[in-house]
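Below you'll find the structure, written out as structure tokens, and then a few comments.
In this view, the complex is presented without one of its protein chains, the others remaining in place.
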Amino acid sequence: MRSTRIVADVARLPRTVFGHRSLMWWGTIGFIVIEGSTLFICVASYFYLRRNFSTWPPEHVFRPGLLIPTIQAGLMLLSNIPMVSADRASRRMDIRGVRIGFLVCSALAVIMTVLRWFEFQSLNVRWDSNAYGSVAWATLTAHGTLLLLETAETMAFTVLLFKGPLEERDLAGASDNALYWYFMTGVWIPLYVVVFLSPSIM
Amino acid sequence: MPLTLASTLVQQAHTSLNPASPQVRLVDQLGTAMFVTAAVVCLLVFAALLWAALRRRSGAEPVADGRQERPMKTAVLLATGVTTVILFVFLIFDVSVGRSITTNPGNDALQIRVTGHQWWWEVQYRDSLPKNWATTANEIHVPVGRPVVFELRSTDVIHSFWPPNLSPKRDQIPGNENSLWFQADSAGVYRGQCAEFCGHQHAKMAFLVVAEPADQFEGWLARQRDTAQTPTDSLARRGKDVFMAASCVMCHAISGTSAGSRIGPDLTHLASRRTLAAGTLPNTRENLTGWIVDPQAIKPGVKMPPNQLSGPELLALVAYLETLK
Amino acid sequence: MTAIPADARPTDDESVRRQLDETWRQTPGLWGWLTSVDHKSIGKRYIVTAMVFFVLGGLEAGVMRAQLARPENSVLGPDAYNQFFTMHGMTMMFLFAVPVMTAVGLYLVPLMIGARNVAFPRLNAYGYWVYLAGGLFLYISFFLNTGPDTGWFSYVPLAGPEFSPGKRVDVYAQSITFTEIAALVAAVELIVTIFKNRAPGMTLNRMPLFVWAMLVQAFMVLFAMPWVATVTQLLAMDRLVATHFFNPAEGGDALLWQHLFWFFGHPEVYIILTPGLGFVSMIVATFTRRPVYGYPAMVLSLLSVGFLSFGLWVHHMFATGLPQLGQSFFTAASMMITIPSGIQIFCWIATIWAGRPRFGVPFLFVLGFVVIFVIGGVTGVMVASVAFDQQVHDSYFVVAHFHYVLIGGAVFPLLGAFYYWFPKITGRMLSERLGRWNFWLLFVGVNLTFFPMHQLGLEGMPRRVYTYLAGTGWGPLNLLATIGAVLVVVGVLLFVINVAVSLRRGALAGDDPWGADTLEWATSSPPPPYNFAHIPVVEGRAPLWEQPGELPAVSGLRTDVRDVLVTTLLDARPDSLHRHPPPTIWPLLTAIATTILFVTLIFTPWGAVIGTPLLLLTLLGWGWPHGRDHQEQRMVEQTG
Partner (left out) sequence: MCSHYRENGGAAGQRGSAAKHLSVLLIVLALSGCKREERDFHGLPAGGTITNPKVREVPFVAGGSVPADSRPGPYEENAYAVSQGKTLYNQFNCSGCHFQGGGGIGPPLMDADWIYGSRPENIYETIAEGRPNGMPSFGRKIVPDQIWQIAAYVRSMSGLLRKDVAPGRDDAMQVRPQEQSTQKAKPVQSGIPKSAELP
């Protein structure tokens, strides 16, 4: 091994950093890109298959119901309020704020997961009825796996926040969890527009 | 060997290097031009590489001075520039060839519908009057010098229609109708083969294109439109009974008889065709017999089952099939 | 090569090293192997596994060449042949080429950028286990006569539920999912490592070209692999729960598969090539003893190749009858990608011209690479032409073309890289004598095997045929190709022998047997578990040549926990400290849960009900904090 001469000392560098300074943040971005691509492919397939039909939804298929999906979309948007507050609290090292935010979001996540079940029924078509049904179900399922993962992660984090022992960097982790939450809820809005609203418009 | 045509003949009849249509001739010119350029480019690059690597094998340590930078920069820029120019010329050439081979064939064109099946080709000559339709299999007759438009379809998996002497290939995709056209320059028998992997017998899914003078072609087509001849001699008559009573009738059609199933190739004029089993065997009595008895030995996985016929039944059946000129 | 014993140079503080060793080393024994999170340990097993699959894929090719050696041969029937060619393609693409490049990257990149490990060590372990599970799943299925038989591209409808009954294509779809997950996590791994763990001073424009290549490759993986992972799931759904994505009668579309598959499939080729280009740059620099000419041009070329490779997918679909105008666009794009590839070749030749090359085995492989890759490149330009491609598409011409590209562009640089970095990884040199034999056998064998295939394709021989009739006249050239394949087999065998012998008897390498310029040669061979006792500071592109004596370094990382240094993205200024996890079994358990989920899913939808909770549980076990460090991390006050 080459011998070295020390030119600097890094011992005083911070150990808890937020945002793009943290490794986890970049890792989360990486997975957001991957999952974003998957959802993009679902939407691309949706419009590609659309070309094979003269009407959309196809003949003899009802339009998707809008009540529950719209509630869900609203909930997804609103859920960002507690999550943003938890994110900000984590940057202030305000553990109480983080706990409240995560507790509320855990509850919301469970509600959203249950609502997802009813959203499938709101589609008014089976996955094996035709390609329209297939791609609508696939899009909902693809996003559903993100929802399920994020629900599990948020709930696990909530338990950790209350049970401890906590370290500073767990709060940075909470902030990264918030980043994923923004993605998961944010990406739903265009998907909601495509899957539920566009059949009424197109 | 199964294909008894003299092997050189077949080689000439199944290669993109022996163009028999204006389409393939243009593509061949494009290919040749690109090949020659590519060969020159390769040789130049190899020469440069060898020179660069070997020129100082026994010289002094290199001097890392600024004098080297200039020639390096010039050489890299020049090479890049030349590459770009070559590519640009290729692109223009390619687009122009592409336009010429996809021009409108004109109104005079003959229409032929070719449907790919696992693992044979259904060939249909359509007409405004359905009674004038002629259906055959694995052998496509075309008139010399007249554009022929092929409607390409598939009812099962993707196949690809490729007679290399006559035309570049085009896929037959279920749910997506395709077409291409070419015009045979000179009379001859050409061979083509499925080019898209389509399952067990992708390797033995060939066809012949018989290009013949217009009058000969019209005569052929007229004969193909006819219903099958009624057998006259007693053996063949017995063979017909065997056909209608045995499993043959479940899949094959012979026009003018009660056999009307479209699952397998139409056999109305089987004996007029040059090959059996989609270009796999020459159409001889022995091959036909062997094929009926155990097609799985010749094309494992083919949809036709081995048939359990007694010796006399088989003899009669083959005699009947041989009357289907 | 003069081997310098590791102890001939003055050493750092012994106690620091002892403590670092204590902190970073793998737990001994089998348990240690299962729980290791060291990028070198995982990288090595990744490389070995990928090479085993390379040999298996090669054997499959050998059997196919035996079948095709003469017309109407009976070595393989159509059913077995279809499984063989599919297994060959899948093995080479999904189990060998991408993983082995990723694996070498995972091993080398941290060493090259002066880091102690990859950014997410546990994710790295998980990626390997998932990859291994996918490979085993595919091969066990193959031995159970359930090997995929519809080609690595598995076009629908042939691969759909109606025409491929049984579980063979489900195995195809699912084993791809395994390998894509592995590739994707490795890509995230590499990107974050390269972005955030570079040695202080290694700004982006001082990164070694190989690191650039891996960065570009990782980004391509990130954007390409989700396509195939998704489209194979659509196929599995069509087959298992009767969705209609590819059923034209219900509004589905067979071409949708082709678009989605090739949007991944074309970048895939460049994903395999790009690291190879990185290897070549490193070897050329070392063996000509000068930096590769035109660093900015090289980097821009890599970036534009990565970018352009996403605009070429339709050139795999020229025969499907898409509109002419659209096709010309893809012709132009396909031809354009030649330019950056050409620039790199020209820059290497210029570098060789300016230097005084040493003809070591790695350098021989680089020369072989240029020859074979250029031939594959020019035929690539030919098949980019719509009209010409419609003639040779799906013929043996294309088989010849892409084997030239992939063997030239990936296998030759990879073998060169083996000869080059083997001393670093094992501490011993590979035999140069055997290496020369290895090189020449492969070079002659590859050309003999694949050059005649150009002619066969022009003569009309389609791909993926299990046999051909004698009357076609394709026999002699096929026989020639088979003879070439024998030479290739012998060449690869020599390589295996060389590795086996040199592992035990090879000459000791020392830290830097080639006199190279990048950081991995500054540490011992093989590197210690912590890679560098002090994180080096970089002041130029060729740190070891610019600092012949002592390397500048930073101190201040703790030695009793797994501290790593995080630097800024562009300038690599030290920014924060990050603590890496100790060895853990959870990545393996999570991979097992993943396997249970994926394998049961192809038999019953209830697989999701069994597998998902298992997966979530193992993820929880993984993420739940263990081993709190009370000394360093300030406990957050438990406010009531």
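Details
Note that the chains take the letters A, B and C in the order they are written out, and that residue 1 is the start of every chain.
Everything that follows uses one rule, which is that contacts are C-beta pairs under 8 Å (C-beta built on N, C-alpha and C of every residue); 3 or more make two chains touch, one makes a residue touch a chain.
Note that the structure is predicted; figures quoted are calculated from it, not measured.
Taking the full assembly into account, the omitted chain touches A, B, C. Taking the complete complex into account, C:Asp238 is the one of C:Asp238, C:Glu459 or C:Asp563 that touches the chain left out.
Check C:Thr274, C:Thr338 or C:Thr467 against the missing chain and you find that the one touching it is C:Thr467. Within the full complex, the residue among B:Gln124, B:Asn138, B:Ser167 or B:Asn287 touching the omitted chain is B:Asn287.
In the full complex, chain A touches the omitted chain through residues 128-130.
Interface with the hidden chain, as seen from chain C, comprises residues 72-80, 140-141, 143-146, 157, 160-163, 165-168, 238-242, 244, 246-250, 467, 603-604. Taking the complete complex into account, residues 1-2, 174, 200, 245-247, 249-251, 261, 263, 285-287, 289-290, 293-294, 296-298, 300-301, 305-311, 314-315, 318 of chain B touch the chain not shown.
Keep in mind that, in the parts below, only the chains that are shown with their structure count from here on.
Listed by label, the chains touching chain B and chain C alike form an empty list. For chain C, the chain with the farthest CA centroid is B. Centrality by Cα centroid goes to chain C. One finds 38 Å separating the Cα centroids of chain B and chain C. If you average the CA atoms of chain A and of chain B, the two centres end up 52 Å from each other. In chain C, 248, 252-253 are the positions where the chain touches two or more neighbouring chains simultaneously.
Shown for chain B are the residues in touch with two or more other chains, of which there are none. Against chain C, the residues of chain A that register as touching in their complex are 1-17, 20-23, 26-27, 30-31, 33-35, 37-38, 41-42, 44-45, 48-49, 52-53, 58, 93, 95-96, 127-135, 137-138, 142, 148-149, 152-153, 156, 160, 164-171. Note for the complex: chain C touches chain B at residues 71-72, 77-79, 82, 150-151, 155, 157-158, 163, 248-249, 252-255, 288-290, 293-294, 297, 319-321, 324, 327-328, 331-332, 335-336, 338-339, 342-343, 345-347, 349-350, 352-357, 359, 367, 370-371, 374-375, 378-379, 381-382, 385-388, 390-395, 458-460, 462-473.
Those residues of chain C that touch chain A in the shared complex are 6, 9-12, 119-120, 123, 184, 187-188, 191-192, 195-197, 200, 222-223, 225-227, 229-231, 233-234, 237-238, 241-245, 247-248, 250-253, 256, 259-260, 511, 522-524, 528, 532-537, 544, 550-558, 565-566, 568-569, 574-579, 612, 616, 619-620, 623-625, 628-629, 632-639.
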